[in-house]
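All protein chains but one are shown at their positions in the complex.
Order of writing sets the chain letters: A, B and C. Residues in each chain are counted from 1.
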Amino acid sequence: MSKNRKLKKDFFEIKWKTDLPYRYSIGKLAVKFFEELKANKKIMGSKCPKCEKVHFPPRAVCADCMVEMTIEDMVELPPKGTLEGFTVINYPFTDPSTGGIRPFPYGYALFKLDGADTYTMHFVNETDVNKMKIGQRVEAVFNEELIGDLTADIPYFRIIKEEN
Amino acid sequence: MTKIGKVAIVGVAQTKYEKDKIDQTYSELVFEVVKKLHNDLGITNDDVGCVITSSNDFNDGRTIANMAIQDAVGSVRKAESRVSGDGAFAFMYGAMRILSESYDTVMVVSHCKCSEVNQYLVNNTIFDPYYQRHLGLDQISSAGLMANMYMNKYGVTEEQAAKVVVKNRKNALNNPYAHLREEITIKDVLNSKMMAYPLKELDFPPFSDGAVAMLLAKEDVAKKMTETPVWFKGYGNCTDAYYLGNRNMTDLIGLELAAKEAYRMAGINKPNKNLDVCEVSENFSVHELMIYEALGLCDKGEGGKFIESGETEMNGSIPVNPSGGVLSSNPTMANGLIRVAEIALQLQGKADKRQISNAKTGLAYGMNGICSQGNCVLIFGGE
Amino acid sequence: MADEIEKKVYRGRIKVPYKHTAGAYVEKFITEIGKNNKIYGVKCPKCNKVNVPPKMICIECFEKMEEWVEIGNQGIVKGFTVITHSTPVMPLEPPFAYGIIRLDGADTDFVHIIKESDPEKLKIGMKVKAVFKENPRKRILDIEYFEPI
Partner (left out) sequence: MTKHDVAVVGIGQTKFRSKRRDVNIPEMIYEAVKMALDDAQLEPKEIDAIIIGNMDHFEGINFSELLCGIEAAPGYLKPVVKVATGGTTGSSLAICGYHNVASGIYDNVLVVGWEKLNEGGATTGIITAFDPVWERPSLAGALGPLALMAGMYSAKYGITAEQAAKVTVKNRSNAANNPFAHLQMPNITIDYVMSSQMIAYPLRLHDCCPQSEGACALIYANEQETKKITDNPAWFHAVETAHYYTFGTDDKMFDLPTATIASKKAYKKAGIKNPIKDLDVAEIYEPTSWSELSWTEGLGFCKPGEGGKLLDEGITQMSGELPVNPSGGVLSTNPIGATALVRVAEAAIQIMGRGEKRQVPDVEKALAMGFGGSLWTEIMILGKNPLR
């Protein structure tokens, strides 16, 4: 912005705070996912009965076959996987779910759980990019008290230094 | 007949309309209706050229709401586009993709789950932030303004308005998909809680969850896929002024002009003679009376007398909303495409208990925005 | 039962603090209301219609409008309704009325609140007067409501 323009202190703006609460249905497979997560610290995906592609997160439609997946098609996945891509989010933005600025910087990664055929994005507890490398092994870190909420129960994935 | 090409509806599918489909995400709801359409027509995803969907980001609580239903409509590695508006407008875009000879078949899908967000808040966001939104306006208060001005100008009574609700709710008994399927009396309507004078609770539709899908095909493909193709005959689309203060609130000018254009294209000069059945998007009881006038089914101001004449009943000369209409099922964004689907069923002779005998020509009316600002009129023919 | 429902849903929200540039027309209209309790319209050079509230374009002629016209604070009710349902975005507790008002000197109508909750006391054609807000907050509600006279 060129400096010499007289910056009007307050521009004449009309303010409107949107606050739309939503009651999103999550579907039967997600309900089962959170039950298993809360009760047994288990992570579940869903496997297509036709092409056997394992989807994570679990969902009701295999897009390749246009076939429905139900609770019976859910499979347990180990909480471990491989780091496929990573970044560190280092800029401010308003989080629409809260209306406030989401704390940053935070590690954010793409990984593939062992046994899954799809990839997933989630927090990772590393904000130094030099410490992250594609191919590293990662594992889910569970909160002590599980309440059936994704980011509360699994706040982040951790890079495994050595794998037993 | 003008120079437009041939496109037909070969099959339609609907879900049951209900208050709260809590167990289904809206993409699972869409998948249910898409799978039903595939099975009914005996086709697979490969037989679908491209997909046109209709949804609303505010209602789905998601920007790019159609991103959530790509897997469900089968548009992975395929063409899909999304009309952010009522399903009838999406139908026309689908038809255009066939008339431009770009695709042999197009699937059109529309869904809405009113149960996931407060509908008054969603409707309030239609009003602009500069002059109208802070007033707290929504679809209920604007309906009250329109109804009161119309009834005052033409001396239409609350009993006449209540007759619309009684008719549509009675028709819904014969529609297995309908949300509200209990008959009500004029007294029930008149005694229901006042919402926006003079409109009461039963003058307004319920809020519903549901989805509708149909397959469109070009002429030769359509004739192979079904013995009863429903041919697209006419289309008119007209948008009235945005600010309520710029509008004629006692006559639906936008709908009038849209209907004139659709009639011109379909070669219709006497609507209530040439049309055999109408499915319209009546957003409140009085609205259907105003729609009769704008469609030219009766003269200006005669809507009240027209409902009393029984002409729009199932056995009348021009039945309106055999399906029970929006007053019986209201998954808002899908209303327009449901109207088209119901007309297709009528012309295919597949409307079972709500069938109008030998229906040859039908009209479907889809609406966008507040009090009929956006109007899409479609005419279909059986041969 | 409630926690049965909670298991099947995710409580999310879309919460964004929007700040809309008003533009010259909205700014002058709302400033005049707030500062001088005056209501202005703008006239179309082609069809001479005075638009209230004012905006850049006359929608019938698709012409830019630049001639400002001062409008009276009073007008006639062309239509009204009294609402009894309440929502979180309503500026005051129902029941209250909305009116479509033709202000003296304007050629288009103007939607606002009428401070009257009994439909029997409201009639199309009656006169109403604007009541201006003590401390204006740069929005249409700087006219707090209209009241019957």
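Here, a contact is a pair of C-beta atoms (placed from the backbone, for glycine too) under 8 Å apart; a residue touches a chain by one contact, two chains touch by 3 or more.
For clarity, every value in this text was computed on a predicted model and none was experimentally measured.
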Absent chain's touching partners (shown only) are A, B, C
The one residue from B:Lys78, B:Arg181, B:Lys223 or B:Lys300 touching the chain left out of view is B:Lys78
Chain not shown: contacting residue from B:Tyr235, B:Tyr263 or B:Tyr365 = B:Tyr235
What chain C residues would touch the chain not displayed?
-> 10, 12, 14, 16, 18-26, 55-57, 59-60, 62
Even though one chain is not shown, chain A touches it at residues 1, 8, 11, 16, 18, 22, 24, 26, 30, 55, 57, 59, 63, 84-91, 93-97, 102, 104, 108-110, 118-123, 129, 134, 150-151
What residues on chain B make contact with the chain left out of this view?
-> 3-5, 27, 50, 56-58, 61-64, 66-72, 75-85, 89, 92-93, 95-102, 122-123, 125-126, 128-130, 235, 237-242, 253-254, 257, 368-370, 373-374
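In this section, only the chains that are shown with their structure count from here on.
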Category of the chain touch graph - line, ring, star, complete, other = complete
Check: interface with higher C-beta contact count, B-C vs A-B, is B-C
Where the centre means the average of the CA atoms, what chain is farthest from chain A?
-> C
Where chain A and chain C are represented by their mean Cα positions, the distance between them in whole Å = 43
Using mean CA coordinates as chain centres, what's the chain B-chain C distance in Å?
-> 30
Taking each chain's centre as its mean C-alpha position, how far apart are chain A and chain B in Å?
-> 38
Expected list for chain B, residues touching two or more other chains, is 22-23, 61, 118, 121, 129-130, 133-134
Where chain A touches two or more other chains at once, the residues are 14, 16, 18, 20-26
Inside the complex, what are the residues of chain A that reach chain B?
-> 14, 16, 18, 20-28, 30, 59-64, 66, 68
The answer for chain C against chain A in the complex is residues 7-22, 26-27, 30-31, 88, 138-139
Which positions of chain C touch chain B when the two form their complex?
-> 5, 8-9, 12, 14, 18, 20, 22-23, 26, 52-53, 59, 78-85, 87-91, 98, 100, 108-113, 119, 124, 139-141
